[in-house]
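Here the structure is laid out as structure tokens; the discussion comes afterwards.
A single protein chain has been omitted from the complex, and every remaining protein chain is retained in its original position.
By letter and in written order, the chains are A, B and C; residue numbering begins at 1 in each of them.
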Amino acid sequence: MDDVTPFLVLSAILFSIGCVGVLTRRNAIVVFMCVELMLNASNLALVAFAKHHGNLEGQVAAFFVMVVAAAEVVVGLAIIMTIFRSRRSASVDDASLLKY
Amino acid sequence: MELYTPVLALLALAAGFAIFSVAVSTLTGPKRYNRARLDSYECGIEPTPQPFGGGRIPVKYYTVAMTFIIFDVEIMFLVPWAVYFDQLSWFGLIAVVLFLFNITLAYAYEWRRGGLDWD
Amino acid sequence: MNDEFTGPAIEWARLWPLFAVFGTALVGVAVEAFAPRSARCLIQSSVAGVGLAVALVGTVLVALELPERAGGAARGDVTAGGAVVVDGPTVFLWGLLVVVTVGGLLLFAERRVDAGLPVFAGQASLPPGSTAGPGGPGEPSYEDWEHTEVYPLLVFALGGMMLFCASGDLLTMFVALEILSLPLYLLCGLARRRRLLSQEAAMKYFLLGAFSSGFFVYGMALVYGYAGTLNLAGVAVAVRAGGGQEVLLLVGAAMVMVALLFKVGAVPFHSWTPDVYQGAPTAVTAYMAAATKIAAFGAILRFLYVGLGDARWDWAPLLWVVAILTMLGGVVLAVGQTEIKRLLAYSSIAHTGFLLTGVLGLQASGDLAEGQISSLQAVLFYLATYGVATVGIFAVTTLVRDPGGEAGSVARWTGLGRTSPLVAGAFAVFLLSLAGIPLTAGFVGKWSVFASAAGAGAWPVVAVAITSSIIAVYFYVRHIVTMFFADPPEDAPVVVVPSPLTSVTIAVALIVTVALGVVPGPLLDLAGHAGQFVR
Partner (left out) sequence: MIAFWVLAPVMVIAALGILFVRKAVHAALLLAVVMISLAMLYAALEAPFLFAVQIIVYTGAIMMLFLFVLMLVGVDASDSVVETIRGQRVLAVMVGGIFAVLLGVIVGQAGIGTAVGLGAANEGGNIEGLAEVLFSQYVLAFEATAALLITAALGAMVLAHRERLVPRETQADRAAARVRAYGEHGDHLGPLAAPGVYARHNAVDTPALLPDGSPAEQSVPTVISNRGTGRPSPSYRDVDRVVGQLQSRRDDQDPATDTVVEGSGSAARGEDA
């Protein structure tokens, strides 16, 4: 347990999966979940690096990221919900008045 | 790790019980579905306010969920402060009181605007 | 750990404009909570106005008192445990942000352009199209209601921006990024007219913004992995010491830059810009087009110059590519646009490219020839000219209206110069400034960023910049020509006479744009006087 590399690899995998998810999924709520996955992966990296460096700054950063994510989720889901109520669809593509 | 064994055992037990009960009731229970059965209430009072569309929950409760999240986050900030209170002394107290005041302002706003009214 | 805890020194004397802004927003929330509806709009806008005035005065006072550092090359202080750096560039950007926000506030409070109705939706939680209340005509309805929450949101966004360009560590920068973004996401979705478009703009902006902030956090983690600290000065120390896993630093810095470049709308992270600029209420577009760019360029400069200044040769080539792509992408896509706001959005993308050209002009202060414009000075000056012209030009677009809202199509503006020469003339001046025609502020700005980039040896980028400026002149001038030398259509849009709020905004922006073009000296000196970043 002296080497945090496996944790970093895992966080890289999760981050990339989240990234691919944002680009391929069409449901706004699922897209947003993939963003949350990315943030979680980043937190894992922060906590792993905190252990690596032996200081707690990384953990505090991860804590802040969680808190900020909470506020972001409240605002974001409110926006997604509003547009769903207007259009009765949560698909990113159905929201296409603004293309080109 | 030994410390966590009972916890893990309990987790496994709880998960097993949950899965078992759901599975058994699906397998053996009678299945009759109609719109009245899938309604929020099969009988009783008419739910107010009515949900929009086909959803089950009125959008109004979003503010309740939001309030929960805000206070949740607030408590998470209070824990380190409370644990380390004797060292943080006045500086920490002022910082936290300022923080709490701000959150309370948001709460006052929600309350005054009827975000908490139950109708 | 077991030592006695001592709180960090928080220098109120340097930070109080920031606290004044946040305090104003909090007062705004209290007004929302306790003031009666009818009085709210007036109280809110006055509270915000007073708060901004206090912040502006405070910024000036703070600027006058900044202690000199490094033998006069820089001035300022690191405060709040290294989280905030108040130095010359910071206060310059603060002043600029507050000024732009005042413009935004005036546009927010405008009522006369839309027949006495406010700019924002009466009740955003209602689906678009469902207009009034339950009653018929004469019954109470949401029609003349207004979300006065927009004022505290505006001020919160300003606070976030001020913190953003002053943050001394990546975590504070991240929190500030969110503080400035969340209100803007919300404001984008609150248009009174064309609600669906507005809500879609908010959703796109939000989803892509959240995506980019994911990149920021991961980049922050990798930089932390490299340096063992999130503090930019600490990162600089680690970079100078060398060793460690360089690649962590580079990937991390690249990811942080992705998020920052997203905020300024650089190609290839620009796709949100036209949609959001078009969908958002024009007052919000005016504000965020100017202010977000100012704040985010402040953060980009600080991150690159302070944190990664010694790794310049690692990031400069990548930034060359981004700058070239951004300029070309912006102008090429702008040529085919038929909507005014989209046209301006693409032009703002091109301006991002010009600003990045200026960022590339970073040189060690020893390499700087006597009297040569430093890149920081050039970018700060460019931001001022761009910000003022942007607020002005979007303010003008609110005036030309069709029955259903603003006349968005370029074709509708045909012949406007004949029917209302004043409005068309103001629009033309702003366009010329954005194009960088001499005797406007835009020219001086462009000239200074190009000069500083050329001085640093970024010749290819400067060549592309000049080429794209010429293309840009083509479509700006084409628009001016159709405005003045073609006949107006039968059903020409109405040009409304705004209240003094909008008129003053436009007039001041116009005067500043022309004045900075004729006598750029004082502001250039001021930007130069700001000096370097304090580490």
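Everything below uses one rule, namely that a contact is a pair of C-beta atoms (placed from the backbone, for glycine too) under 8 Å apart; a residue touches a chain by one contact, two chains touch by 3 or more.
As the structure is a computational prediction, the values presented were derived from the model and not from experiment.
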Q.
Need the list of shown chains touched by the one chain that isn't shown.
A. A, B, C
(Q) Touch as defined at the start, partner being the missing chain; which of C:176, C:350 or C:407 qualifies? (A) C:176
Q: For the chain that's not shown, point to the residue among C:20, C:97 or C:153 touching it.
A: C:153
Q: Spell out, residue by residue, where the missing chain touches subunit A.
A: 1-10, 12-21, 23-27, 29-30, 32-34, 36-37, 40, 43-44, 47-48, 50-57, 59-60, 62-64, 66-75, 77-82, 84, 89-91, 93, 96
**Q.** Positions on subunit C where the hidden chain makes contact
**A.** 1-2, 5-8, 10, 22, 25-26, 29, 32, 80-84, 123-126, 133-134, 140-142, 145, 147, 149, 152-153, 156, 159-160, 163, 169, 171-172, 175-176, 178-179, 182-183, 185-186, 189-190, 225, 231, 245, 247-248, 251
Q: Just the residue numbers, please: which parts of subunit B touch the chain that's not shown?
A: 1, 34-36, 39, 42-44, 46-47, 51, 53-57, 59-63, 65-70, 72-74, 76-77, 79-81, 83-84, 87-88, 91-92, 95, 98-99, 102-103, 105-107, 109-110, 113-115, 117, 119
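The criterion applied here is as follows: only the chains that are shown with their structure count from here on.
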Q.
Distance between subunit B and subunit C based on Cα centroids, please, to the nearest Å.
A. 38
Q. Any idea how many Å lie between the Cα centroids of subunit A and subunit C?
A. 25
**Q.** Per-residue overlap in subunit B, given as positions that touch at least 2 other chains
**A.** 59
Q | Residue list for subunit A, restricted to those that touch at least two other chains | A | 71, 85
**Q.** Residue ranges of subunit B in contact with subunit C within the complex
**A.** 59, 84, 87-89, 91-92, 95, 102, 105-106, 108-109, 111-113
Q: Would you tell me which residues of subunit A are touching subunit B in their complex?
A: 63, 66-67, 70-71, 73-74, 77-78, 81, 85, 88
(Q) Give the list of subunit C residues in touch with subunit A in this complex. (A) 124-125, 127-128, 171, 174-175, 178, 182, 185-186, 189, 195-197, 199-204, 206-207, 210-211, 213-215, 217-218, 220-222, 224-225, 228-230, 274-275, 278-279
